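Yeah, one chain of the complex is gone here, protein chain that is, but the others are all in their spots.
We just call them A and B in the order they show up, numbering each chain from 1.
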Amino acid sequence: MNWRSARTPAIVLALVALATLPIWVGNPYYINVSSQILLFAVFALALNVLVGYGGLVSLGHAGLFAMAGYAAALMLQAGYGHLAAILTGLLVVLASAAVFGLLALRSTGIGFLMITLALGQIVWGIAYRWASLTNGDNGVNVPTRPAPFGLVLSNAPAFYYATLLIFLLCVGTMMLFVRSPFGASLRGTRDQARRMNALGYNVWLIRFVAILFSGLWTGVSGLLFLYYNQFISPQVAALQTSAEALLMVISGGTATLLGPIAGAAIVVIMKNVVSAYIERWNLVLGVIFVAIITFMPEGLVPGIVRFWKLGWRAFRERRAPAALRNVVEPPP
Amino acid sequence: MLVSINANQAAILAVNSVSLGGVLFLLSAGFSLIFGLMRIPNLMHGSFFMLGAYFGVTLLDQKIGMNSWLAALLSGLAMAVIGGAIERLLLRRLAGQELPQVLLTLGLSFIVADLCLMIWTGDPWQPSPPAQLRGAFQAAGLFFPIFRVVIILVAVAIAIALWLMIDWTRLGAMIRAGVDDAPIARVCGIKVSQLFTLIFALGAGLAAFGGVVGSPFLSVYPGLDAEMLPLALIVVILGGTGSLLGALVGSFLIGALFNFGQAMLPDLAYVILFLPMLLVLVLRPQGLFGKVQA
Partner (left out) sequence: MTIKRRTVLKGMLASGASLTALKAPYVQAQTAAFKIGLLTVKTGPLAQGGIQMEQGINTFLKEKSSTLAGRKIEFLSADTGGNPAGAKTKAQELIERDKVNVILGPLAAFELLAITDYVRENQTPLISLAAAEDVTQRKANPFVIRPSATSAQACHVMGDYAAKELKFKRAATISEDFAFGYEQMSGFQRVFEDNGGKVVKKLWPPLVTPDYTPYIAQIGNVDCVFNGFAGSNPVKFMRSYADLGLQRIQLLAGWTAMDDALLRSLGDEAVGVISAAWYSADLDTPTNKRFVEAMQKDYNVLPGGYSAGMYIAGQCVEAAIQKLDTKSDDRKALADALHQISLTDTPRGPVKFDQYGNVVGDIFIRKCERKGRQLTNTVIKTYPNVSQFWTYDEKQFLAQPVYARDVPPAKNLE
């Protein structure tokens, strides 16, 4: 059985595991950690649209993440219901992504990186300083979680399932996007922008739409984050958050969809679970990143696939070569 | 919104702008060269600055009592060795791959930050300036700290030394060739890989030297690396990558923007450095003195 045909059963197994997670994990703390992994995976997947498929490295995505969260939080504080808050959050993030795109696409490469960094920092600065609106570093409290169709989301398993649904929706959308003509043209602009231009594609527009798409899903993860913590403060928009998201994407592997998910899992587990056992977890996280780069520069997931293939081939060679070598075709 | 300042305050701010600019130059000159020549966004540059400053703290500790300049030089040399090793062993394998370089340098910066916390604890350290340079001289009733003025001279001296090296020596010519067109430089027989190691080491050493020189003024504490790195990025973006003159002008410009901006436009304090950078990037992406990339 070669690894390719193992893919479908593997996916089915993964889905079953995810769907039954609250049962086999048990403790609500770990269920909550799983919810966090999923919501950061959505963030990482959104960022990967630009970084992996668009070739545009952004260090300002925390700004978009925060815009969605703050918009919803402030709407809730003003007395509106959850539906209005969520819709506002998504609209605000789309508008912000449009602004980001208009400014950042004036440049590419490090220029793009710097502009997005600056924009992220500006959002952070506004969140801190415009205290009459955002309550500054005291943050905004969100007392309740939404209750769609009367389902209560305040306990860990229920919130986990809601997050899982949104996560699966995101993965599905990402798969559609990757296989679509739009996805192909985005990859084209990443690899050969000039040629795409010559072929008549509007490179700027393709990138801009990708930023909107990425921004939308970033906003979704921002809303999930808001409801998970039921609190938002300016630190959410800090450079560190953008850097962590970028690290999730790069360490997991930008060329795949599984990569950012794996990266998100590594970072969230290190920060939240491993930090309980290892005091210097930051150091260990750094060492893990360096190790990944040294042994698997393309990322964790493609790297594991590579080792698996190498290992499988070596395994097959060891088992069957003698027999195969002496096989003679039977006479007709 | 706009706070007015009087002439006395303007004088103090002007002097401080130039001395902050001096420290920023030492920090960003290396980054500019590294990015200009090697196209590596060295996200551990702030870590070199901070680690160098911590080395300085240990060397300047009363028990060892080394001369401040000697401490700065030693720290710079130590960091140059470390930087060279990192380039040779880890970064070289990632030539041209921007994202893995980002991951590697960020991962290394986590490691350095945590090691510094383990070794030097979370307490802030602020070494005293060299004995002869303590105190301030008074002019027109205002105090100008001597040490800060001397930093300006040191930064300018280093800038001149770097300029002489780059514009007047054979090594400098090779570096300039590498910055302009690395593949062709290789074809001409220039050992570009060795140059890369040298430049990375030089950049790291300069940052460390800057860290020690700046420590009586900025102090040394966990988180210094994360504060300094965006400043280096802003200077290099404004001034243009690969250009020493750009790094110099950019540093003084940022020093002035920081000082006068924080004083006169306190509401914009958080964004006072990013707004001009944004403007430059949007209007003139190659920076003030950079060359348009092919």
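Assume a contact is a pair of C-beta atoms (placed from the backbone, for glycine too) under 8 Å apart; a residue touches a chain by one contact, two chains touch by 3 or more.
These numbers come from a predicted model, not from an experiment.
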item	value
Given B:Asp167, B:Asp181 or B:Glu227, the one touching the chain that is not displayed	B:Glu227
On chain A, residues whose C-beta touches the chain left out of the figure	27-30, 32-33, 36, 128-129, 131, 136-139, 141, 143, 156, 225, 229-231, 233, 235-236, 271-272, 275-276, 279, 281-282
On chain B, residues whose C-beta touches the chain left out of the figure	3, 5, 9, 12-13, 16, 20, 114, 117, 121-126, 128, 136, 138, 142-143, 145, 147-148, 216-219, 221-223, 226-228, 231, 258-263, 266, 269-270
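Keep in mind that, in the parts below, only the chains that are shown with their structure count from here on.
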item	value
Touching residues on chain B, where the partner in the complex is chain A	35, 41, 90, 93-94, 97-100, 102-104, 106-111, 113-115, 118, 226, 230, 233, 237, 241, 267, 269-271, 274-275, 277-278, 281-282, 285, 293
Residues of chain A that touch chain B when the two form their complex	51, 57, 103, 106-107, 109-111, 113-115, 117-119, 121-122, 124-126, 128-129, 239-240, 243, 246-247, 250-251, 254, 280, 282-283, 285-290, 292-294, 297-298
